[in-house]
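Only a single protein chain was left out; the remaining protein chains are all shown in position.
Let's look at chain A:
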Amino acid sequence: MQKPSLQNLLLAGLSASIALIGLYGAWGMDLGSLRRIGQGAFPVAMSVLLLILAAAVVFSRSDRPVHAPPKRTLLLVSGSMIAFALLLPIAGLIGAVIAATVICAAASSESRVIETIALSVFLAASFAALFVYGLGLTIPLGPE
């Protein structure tokens, strides 16, 4: 038997962990009977199926090597979305957009300072125009 590839091991790991969370969450749910299927039947069935597939995929053929994006991209793009989510209720739309744009742009080594600031102001203005004035969304523009 051939050695399982890293790709397949990761795949099996992902499926198995989601399956285990599925089983854990379905713990204590009513399975019911064929006449009256309970809320737990589908979750349990899907988790078990996923667990079987996880075992089956380990030795299947794998085609591509794994390419992870640079850590900087992951951290800064995630960071910008988190910053937006956290800042929106505190600083309002304009502050959140500007901060998130700057963090997001920092993920690419090609970004330039002046250009990024201009972009952030442009985005803040156009989102305010489109969503707040255009569509009438109730998002505060600045801090309360």
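We adopt the following convention: contacts are C-beta pairs under 8 Å (C-beta built on N, C-alpha and C of every residue); 3 or more make two chains touch, one makes a residue touch a chain; residues count from 1.
Everything that follows uses one rule, which is that contacts and distances are computed from a predicted model.
UniProt lists the omitted chain of the complex under the protein name "TctA family transporter" (options: "TctA family transporter", "Sigma-70 family RNA polymerase sigma factor", "Chemotaxis protein CheC" or "MaoC-like domain-containing protein"). Taking the whole complex into account, chain A touches the unshown chain at residues 7, 10-11, 14-15, 18, 22, 25-26, 29-30, 33-39, 42-43, 46-47, 49-50, 53-54, 56-57, 60-64, 66-70, 73-74, 77-78, 80-82, 84-86, 88-89, 93, 97, 100-101, 104-105, 107-112, 115-116, 119-120, 123, 127, 130-131, 135, 137-139.
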